[in-house]
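Notes to accompany the following structure.
Note that one protein chain is taken out, while the other chains of the complex remain in position.
In order of appearance the chains are A, B and C, and numbering begins at 1 in each one.
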Amino acid sequence: MGIPVIVGVGYTKVGEFWYKDIYQISYEALKMLMNDYGVADVDALYVGNALSSYYDRQLALASHIADTMGLYDISVSTFSSGGASSAQAIYNAILGVISGQFESVIVGGVEKMSEELPSKIVRGVSLVEKSFFIDYIGLTSFSLHALVAKIYMDRFKLDREDLSALPILEHENSSRSKHSQFRNKITYEMIINAPLVSEPLTIFDVSAPGDGAAFIAITSEEYAMENGLDYVKILGMGSASQPANPLERPSPYIFEATSRALDKALRQAGKTIEEIDLIEIYNPTSISGLLILDSLGLGRRGESAKMIRDGFFSLDGRVPINTFGGAKARGDPKGASTAYQFVEVFLQHMNMAGDNQVSDMKYSLIHSMVGFDISSYIFILGDAR
Amino acid sequence: MGIPVIVGVGYTKVGEFWYKDIYQISYEALKMLMNDYGVADVDALYVGNALSSYYDRQLALASHIADTMGLYDISVSTFSSGGASSAQAIYNAILGVISGQFESVIVGGVEKMSEELPSKIVRGVSLVEKSFFIDYIGLTSFSLHALVAKIYMDRFKLDREDLSALPILEHENSSRSKHSQFRNKITYEMIINAPLVSEPLTIFDVSAPGDGAAFIAITSEEYAMENGLDYVKILGMGSASQPANPLERPSPYIFEATSRALDKALRQAGKTIEEIDLIEIYNPTSISGLLILDSLGLGRRGESAKMIRDGFFSLDGRVPINTFGGAKARGDPKGASTAYQFVEVFLQHMNMAGDNQVSDMKYSLIHSMVGFDISSYIFILGDAR
Amino acid sequence: MTEISDWIYRISRYRLLGSRCVKCGEVTYPPRLKCFKCGSEMIDYQLPRRGKIIHYTSVKNLPERYNRFGAYYIAIIELDDGTRIFGLLTDIEKPEVGIRVEACLRKLYTYGEEGKIIYGLKFRPVID
Partner (left out) sequence: MTEISDWIYRISRYRLLGSRCVKCGEVTYPPRLKCFKCGSEMIDYQLPRRGKIIHYTSVKNLPERYNRFGAYYIAIIELDDGTRIFGLLTDIEKPEVGIRVEACLRKLYTYGEEGKIIYGLKFRPVID
């Protein structure tokens, strides 16, 4: 049993791939991972995917991706939980390596969201929320976020400009990234003049459906050293849940699952939040980004927007976030989203982040969540070599 | 890091529960598990489910079941891979306990299949097979099994009576079981006079859609001893895959994934197949049951039907199989099916199997698979105390 | 959601029937099988059918089943006993925070082209 480490990554651009099926996208990412990083021996494949079943397309996706790659002498598992599908896959892959049962595993996710009509996509994305009262009354994920945005903005006296700070930062970061879906910079004027999704949110406040696949290879540190592979350590992780109904929580804008997952992960890593140099959060909307940042405790609740505007979270700031644009600008292929976050953090630790490179980083944090912080996952990475 | 052990089970009858939703069924099983076995501290919840996303009902099911139970301070994962959904959940839960990261986990599955129209169910069950050539041309899982049945029966000169041996045995076993869906004994005449599903298979050769939930609690042996809990050890497990297309395999009736998973599991457990006293296989059809038994290597290929008729696999035979009726007669709530197999083996080891009790058993084997042996999972249990 | 699930939930939904913890008094809608706060048993609890709008928003990216007509409004409604729920607004030109609304039974959606019609509560302004 050793420390789990990430030794390689493979990924596609995020976009709309009309001519490629889900296997071809997966194949491209996995080929990059296996060729570039020389990952040959694999004991297990973990695949996250949110919508393939809902699209009536394919169940048991991990088995079919293993078949595509000719990987048969392995254990396969398919995970499905919206934007955290690959977070769950990675969480379990790490346990598999820690258990000593697997020396080398491949884990990630794939999503081909653009294959369906917009109304089908909107509904599918919203079905991670409890369907009894969300899907049933025609409430969508984005509109749920919008309602909580109103509560939050009222409570902390924030205006539309505060809400815009995060998408502007994310598009700034994605504008230099090669694999991101949206590479245009945006301004406050563009945001407020854009079509409304659900007031106060416009299309620039919400992630768009994206296609993509991202996988990482995790081994024990011992295995990586024996094979002469560079790596980033996984130092800690934690997970927690809270009531699915935001109106049952003490406050709908407090992301309790995130903050409890954070406590566990930091404790396991033996770190404090002040030691973290870079953060990738999973925020399908601008508002959820603010709530996540609030719950990470880097500032006081309600001040995340101000901290963004003050440059605290910029690429050259104290703690850069979503350095390739996050779900909003890098794109949000649901079942692959957390895997992309891992890819991006790996590139940063390895000084392979190109124009988006953050300097002098030692420890990083990855956040992912199911729905509106129903279940959250935090990972602490660092000590790259 | 200790040996993983099963300390308790909770389950519902298998049937058609028109008045209960998926949460109520889960609740009943989990309440039984937590109350009867005093499982209070839980570190993680692993849930297998095959069809909830496909039914447009609920994504991220594990989070919502955790919410139903008020379990928030835990890690949750949702697995989806047809009839092996809970096999994958249990495989990963075991790794979680072996890793030492979790002391006590709850893992199982739930399925409410009867909520949809028959044609939607048939299609959903078939979507675990590669949709490019199965779903696309209107081939169903059962018809795929039927085609291979014809090849197999030709090759080994078997007749309709040979094919009937397994369902007759399974209904014999289920006739004494309290939680099984079909408790009627059946005869050869009933089978051949029943409506055809896909020649040579009649409705008595195939599992029917069932509703149900089954969960087990897994802890380290150390934890179980400290808390004075009786337990069954998980001694080994293995998993393997093969090409999804049976026509690409050396022979469509050789279940290579099953036999390779078996080798790994036996090796890990340090056992031989001859030491196994009881076997629960996952066979959605009579023919797949014969192919699985063939691949377990207890007899020569093609002789499993004869061995069944000779009583080798009967409750009072050398190695009883599917002691509560298996998928055919106990019922087949896809995402929960493997969890039911674990429940049943646990009851046997604990001498709690009532009229179905097998005597003098020390080691047992559980088999599960995705689709037509695309990916298979074998677990070896034993040394109950 | 499936037709059967919709049917199972119909009474709770038509009557606005929630649940209340026998021990700590927590009220939930939708009803729960077990109190999420203290773990105790829940009993049926009749929610009041009137309340006021706390916040509202418009749904413009329409989800499947709700995409036959144009955009609509959804609100967080504080019922007269203080319970907060999500509600689909109807018979309202332009919602405002603070206005009083009441539950009314309406058609929500159908399954398929000729499928079963699903009814449920929407909230309309109270006309005094």
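As a working rule, contacts are C-beta pairs under 8 Å (C-beta built on N, C-alpha and C of every residue); 3 or more make two chains touch, one makes a residue touch a chain.
All of these numbers come straight from a predicted model, not from anything done at the bench.
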Looking at the whole complex, which of B:Ala50, B:Ile74, B:Val197 or B:Ala214 touches the chain that is not displayed? B:Val197
For a quick check of understanding: of A:Tyr27, A:Phe182 or A:Tyr223, which residue touches the chain that isn't displayed? A:Tyr27
Residues on chain B facing the left-out chain by the touch rule are 117-120, 122-123, 126, 130-140, 142-144, 146-147, 150-151, 154, 195-200, 243, 245, 247-248
I need the residue numbers on chain A that touch the omitted chain, in ascending order. 18-24, 27, 55-57, 67-70, 72, 112, 114-116
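Keep this in mind: only the chains that are shown with their structure count from here on.
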Make each chain a node and each touching pair an edge, then name the shape: line, ring, star, complete, other. complete
Leading chain pair when contacts are tallied as C-beta pairs: A-B
Taking each chain's mean CA coordinate, chain B and chain C are separated, in whole Å, by 39
Please output the residue numbers of chain A that touch at least 2 other chains, ranges allowed. 123, 130-131, 243
Which chain C residues reach two or more other chains? 1, 5, 9, 36
